[in-house]
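Only one protein chain is missing; all other protein chains are in place.
Order as written gives the chain letters A and B; numbering starts at 1 within each chain.
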Amino acid sequence: MTFTPTDLEVEGAAGGGTGGDPSPAPPPAQRRRLVRAFLRDRVAVACGVYILLVIVMALAAPLLVKLSGYGPLEFDQSAVDPNLGGLPIGWGGGIGAEHWFGVEPGNGRDIFARIVYGARVSMTIALSATVLTSVLGVVFGLVAGYFGGRVDMLISRVMEFLMAFPALIFMIAVLSALPAENRQLLLVVVISFFGWPYLARIVRGQTMSLKEREFVESARASGASSAQIIFKEILPNLASTIIVMTTLAVPGYVGTEAGLSFLGVGVVPPTPSWGQMIASSVPWYAVDPAYFLIPGSFLFLLVLSFTVLGDRVKKIAESGEGRA
Amino acid sequence: MSRFLLNRLLGMVVVLFLVCLFTFVVFFVLSPDPAVQICGKNCTPEAIDQIRENLGLDQPFLTQFWTFISGLFVGRTYGTGPNAIDCAAPCLGYSFQTSQPVADMIMQRLPVSATIAIGAAVLWLLAGIAGGLISAVREGRFADRFITGLTLTGMSIPNYVLALALQFLLVVTLGWLPFPQAVPFGDDPVQWFMNFLMPWIVLAIGAAAVYTRLTRANVIESLQENYVRTARAKGLSPGLVWRRHALRPALTPIVTIFGMDFANLLGGALITETVFGLNGIGKLAADSITKNDQPVIMGVTLLAAFLVVVGAMVVDLLYTAIDPRVRVGSAK
Partner (left out) sequence: MSTTSDTGGPLLRVRGLTVGFPTAAGSVEVVKSLDFELARGGALGIVGESGSGKSMTSLAIMGLLPKGARRTGSIEFDGTELTALRERAMRAVRGDRIAMIFQDPLSSLNPYYTVGTQIAEAYRSHRKGVTRRQARAVAIEAMERVHIHDAARRVDHYPHQFSGGMRQRVMIAMMLSMEPELLIADEPTTALDVTVQAQILDLLAEIRADTGAGLILITHDLAVVSEVTDHIVVMREGELVEQGPVERIFTDPREAYTRMLLDAVPRIDDEIGLLKTTASAEEDR
């Protein structure tokens, strides 16, 4: 499965850089240099622009839909041909001035409107899941790494258990058993529940090595409390790791949400989501390819952009650490 | 060594037990009443009670759980008197929808899932390791950058999008491949191969991308090892230096990940099987989920967990066989 969080684990292991000994946080001047290096990378900028575009699309969805003239739930029977089993009238699934991306076969809902509203769902769920996973991962990783002993034992066992779990199948089972209300919230919770150990494991390892370093020792010697040491000394030094890991995690969550919706346990219809749009296009793919190509391309490009961006951020962070 | 094995076995049992408990709780607490569901229309309260009693749904939670667990090992009997049905171990219960034993349903589907998993695994291992090697040898050059770009694309394309795109292109537009159906190998090997080719490609692409990156990183890293310099200082030929001193250390960790990924896949490629309509375990899971067929969902979840846990253990054992440091120093 392309989008299970396991892949992230593989990436983390392969890169090695994120798992290594972190160096103290870079000074602002160096950070500016990193930003400049990033802006010079044309591919990375293109990916950033696409992501921004999707975010703007999501935020401005009601406005955009007013411009295009059709809402995401509006049926337009005049755009489909009942004699052809409800196929959209016109080229490319009915693409034209009336319906910018064409319409759904059968009921004639406007695909542009559904894409725009679907972006809302995808982004909200992926970003919320990322935030929640990061918070859980950082907190548990820090606590396990810093305090060690029995706390560490317990947290490590839970992490092992969750990582040994067949996460995708279980997510599906749980979501199918749960009531359909608040599905978006449930998705975030379930994805995060299985996602946090991958970050926590790395944070734990780095915390363990950081807490032996001189600057932590000296803070402890000067009477700083555990909370002060964790938040003022250790956390800032984990920043680049956390940024890299979370950027790499976002595409996984975008894919997971779409996958779950594709399997019919994600966002509940008629709320549009890209994965669910692709799922409903399956019976039509042979006669109306635009129906799956449009949401498919939007989804693919979003995952690709986040993946490339994560890859670049990781490289820059590594080379930045190397120079420091 | 035996102590290590025992520890692993114990850990495995604990994880599987927790998976059972977890799944059971979720369904017990969250799910709508299966008796109502089985009874269907034209149902009387008496009939529902009867079904509840037969399935043991009237029992308290712990009793139900215990019956389920013991059913796995010694089998169980549904109902009483002349209507009683014996379910032999490992008893996973009966499907609410088809009334077939869940264990049988899974066993019927396993060959299809295995075929898909094995074919995909061969494909992604070959592609991943070859791609990674080329990338590592040509580090920084065009071939490396090209392959890196491909891997990013491969990692990003959701497999159902790829499945639909391939189907549209290869089946509908070009007509090169038939629509996938699970044809037995013995009937027509060529047909069989053509049928499974698309699911294999779809499943392999994401993993191949990840393995390419992993192989590349490992080979580049191992080429910088001091023992590679020693091997050169001994005057070994480049071929020997590569084979013995760069590749072996670089590829050994891949065994670990491969074992886990393969086990994962064996437990059902939900999306790919659904898209291509292949009757494997993944399709079974997807179908039973839409129909809320709890015993089947439970059975498939358990199987998947079992495979993952066994996979992890096999990998550990394999590792002790191929990495001498682990083999001798197992006491660590």
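Here, a contact is a pair of C-beta atoms (placed from the backbone, for glycine too) under 8 Å apart; a residue touches a chain by one contact, two chains touch by 3 or more.
Given the structure is predicted, the values throughout are model-derived calculations rather than measurements.
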{"item": "Touch partners, limited to displayed chains, of the chain removed from view", "value": "B"}
{"item": "Contact partner of the left-out chain, one of B:44, B:99 or B:226", "value": "B:226"}
{"item": "Residue of B:71, B:101 or B:249 in touch with the missing chain, whole complex considered", "value": "B:249"}
{"item": "Residues in chain B touching the chain absent from view", "value": "225-227, 229-237, 240, 244-245, 248-249, 252, 323-325, 328-329"}
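By our rule, only the chains that are shown with their structure count from here on.
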{"item": "Chain centre separation in whole Å, for chain B relative to chain A (CA means)", "value": "23"}
{"item": "Chain B residues touching chain A - in the complex, by the definition given at the top", "value": "15, 18-19, 22-23, 26-27, 30-31, 152-153, 155-161, 164-165, 167-168, 172, 205-207, 210, 213-214, 217-218, 221, 253, 257, 260-261, 264-265, 267-271, 274-275, 285-286, 289-290, 292, 297, 300-301, 304-305, 307-309, 312"}
{"item": "In the complex, chain A residues that touch chain B", "value": "1-4, 6-7, 10-11, 13-16, 161, 164-166, 168-170, 172-174, 176-179, 251, 255, 258-259, 262-265, 275, 278-279, 281-282, 285-286, 289, 292-293, 296, 299-300, 303-304, 307-308, 311"}
